[in-house]
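Heads up, one of the protein chains got dropped from this complex, but the rest are sitting where they should.
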Amino acid sequence: MFAPVYLDHNASTPPDPAVLEAMLPYLSGRFGNASSRHEYGRAARRAIDEARDQVAAAVGAHASEVVFTSGGSEANNLFIKGAAVCLKPGLLAVSAIEHPCVIKPAEQLCKHGWTLEKLTVDASGRVDIGNFAAIMARKPKIVSVMLANNETGVLQDLESLAEYARMAGAWFHTDAVQAVGKLAVDFRRLNAAGVHALTLSAHKIGGPKGAAALVLDKRVELEPLIAGGGHERGLRSGTENVAAIVGFGVACTLAAERQATLAKPLLEMRRRLEAGLTGLGATLFGQAAERLPNTVYFSFPELDGETLVGYLDRAGYAVASGAACSSANPEPSHVLRAMGVDPGLARGAVRVSLGGGNSGEQVAGFLKTLQATVAGLQRLTAMTA
Amino acid sequence: MLKLPIYLDYSATTPVDPRVAEKMIPYLFEKFGNAASRSHSFGWEAEAAVEEARAEVARLVNADPKEIVWTSGATESNNLALKGAAHFYSGKGKHLVTVKTEHKAILDTCRELERQGFEVSYLDVRNDGLLDLEVFKAALRPDTIVASVMFVNNEIGVIQPISEIGEICRSRGIMFHVDAAQATGKVAIDLATLKVDLMSFSAHKTYGPKGIGALYVRRKPRVRLNAQMHGGGHERGFRSGTLATHQIVGMGEAFRLARLEMGAENERIRMLRDRLLKGLSDIEHVYVNGDMERRVPHNLNISFAYVEGESLLMAIKDLAVSSGSACTSASLEPSYVLRALGRDDELAHSSIRFTLGRFTSVEDIDYAIKLLHDKIGRLRELSPLWEMVQDGVDLSTVQWAAH
């Protein structure tokens, strides 16, 4: 059977076979509800406890700081909305390049008396430190800046930013769903620098969909988003998704183990890809900044990104145009807009995100296919122009 | 061969049906795409699977697939329904009506709404656990915007008069929400005839996986909600977040099997439940909690007087069941559901909920009957209360040294 080459790991990753194997017992014989007091329930509770340890260990946190949620979006909503409810309305600041599941809840708070400042980024996609410092001087109460951007892969210098946020007395959150597994992420160290909460998600690191976590400094007071029964220290009610949580735990352990060894081959593939793309005349976004080793975001002038990825899919390569979650949205990427990229060029944006399962041959094959596809599309464009 | 402990706690959660697990596994492996990825076949494959499952969920309850919104479970569905509707319709009024025997997911959400300035009436039930329609009508006010009544109670299995309540709500323009987590696959649900505006579902109570549920949101007449989780605008803006494809596929298959098999399955389970009841009814001083007629066949909730609940659970540890008390940090709290039925604390403490299901066998039931006979006898031999009753003492006249 024809199997396309998957180059969209920032959207979702194939679960590792070890993850699936760990999950299967919880989809058959070990099916108890972790709140039940009999052996079926206690077995489920033990499995969740173990997964909590694994998740905590992978990001240098304490198990008691891990709050399981149904996904990264929920974890981000929980922090933004949950922290706001416990504070008097004031200023909150999130970067302009955040995922919608940070920006949208932040915008919602404006209906409840909050003022939202979107932190600007420079042309390379890094938070503009001058603007950041100026906004911090206005003493925001909540700040959220992602560790790595899902579209460009650009990293933020969180420890420097947190320093300003700490002086402002803000609760500082970071969405790290794209960073975990691709970089070493140490919550203890970030926490010492002034980061109070961090989001990570299973399905971005070789785990299943349906499990994620908010790692939370216990000094932060939060209202739950979902009430009813008081699970997760009262921060997230609802019967625990034991199988997915178990898978999440194993995925975290594997990701932490493999991250260091995986970084080099990923980076080599990325460089090869970037060299090839430059040779084909593509514009690469975020080039001036430090980026994830797996992500390349580019555009060919005059070519529509949606059209290009459609052709690439038919040719056997699964890549993305803009972020997966907003693919239905025909607007050019808000991330590129924030970076000041020309809207025409932004409409051509295509993202390749690599995973541990990809090979140099696949990258070479992709470049070859891309070259032919782009040439064909450019001829078509020239004819219709 | 009997496998111990015997699982008789199907209302807490059900095993995933092997046919459901089989259907899920490919979506944990090669079909791992993100249903929101619109640019490649991995995404389309996931999206197609999600829509097929949505149609199956809709079919079980005779709804339109467009009326089904995926959530992480019934608790989230209940939160979304109540907070979403209360916030959206708060311009019309700020009063909600619910029932004292609802699940915590409803009661805790109502408490949260009260802190936000809403007013909630918590209605009593009759001794049989059923809501009295006159009590319900009397609680409604011109500023009532939402009523929430569960279809099937999780502890005692009684079936509330949803059809009648729906008529009352519709005639007064009140949004009617029903928590149906315990109802799917156990009672027929026809949303084309029921005047229900919002209905919560859970997969893991109906042989599907944990971590997935759905909220039915009526389109005609159209029901509006404020989303509680914001982001990429999934689920037509009602609920953002990457869809867990394998879990959704599992819920779809579980609900498809429920639709096909519930008729025959319920009769088999009723036979087993009645066998259990008959087997226990020759023990003295046992009391069934909740009405036996308007009740799902899966549930039997019984109080064994003069035996303390926790020691009873310990004695019957070969049975995985729930008791009528929740062990909180400091003390045993009797079930608030049984309290609402007017059961005194002792009987609430000594109650056991047996919930039967797809994989319960006659042997399981017979083993349970024998075990209970033995253990109840032993614990009563240990019980000073039992001794006093045997001596003809009326316990209600005793002055207890409270501590």
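When the chains are written out, they are named A and B in that same order, and each has its own residue count from 1.
Keep in mind that, in the parts below, a contact is a pair of C-beta atoms (placed from the backbone, for glycine too) under 8 Å apart; a residue touches a chain by one contact, two chains touch by 3 or more.
As a working rule, contacts and distances are computed from a predicted model.
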Hidden subunit of the complex - UniProt protein name among "ABC transporter permease", "Pimeloyl-ACP methyl ester carboxylesterase", "dihydrouracil dehydrogenase (NAD(+))" or "Iron-sulfur cluster assembly scaffold protein IscU": "Iron-sulfur cluster assembly scaffold protein IscU"
Visible contact partners (per top-of-document touch definition) of the missing chain: B
Omitted-chain contact residue, chosen from B:Tyr27, B:Trp70, B:Phe176 or B:Tyr306: B:Tyr306
Contact residue for the chain not shown (choose from B:Glu134, B:Asp282, B:Glu381 or B:Asp394): B:Glu381
Residues of chain B (touch criterion as defined above) contacting the omitted chain: 306-311, 314, 325, 327, 329-332, 344-346, 349, 381-387, 395, 400-403
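Going forward, only the chains that are shown with their structure count from here on.
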Inter-chain centre distance, chain A versus chain B - centres from mean C-alpha coordinates, in Å: 35
Contacting residues of chain A [partner chain B, same complex]: 3-4, 6, 8, 11-15, 17, 20, 23-24, 27-29, 31-33, 35-41, 70-74, 76-77, 99-102, 104-105, 107-108, 201, 203, 208-211, 225-230, 237-244, 247, 306, 309-310, 312-313, 317-321, 323-329
Residues of chain B that touch chain A when the two form their complex: 5, 7, 9, 12-16, 18, 21, 24-25, 28-30, 32-34, 36-43, 72-76, 78-79, 103-109, 111-112, 202, 204, 209-212, 228-234, 240-247, 313, 317, 319-323, 327
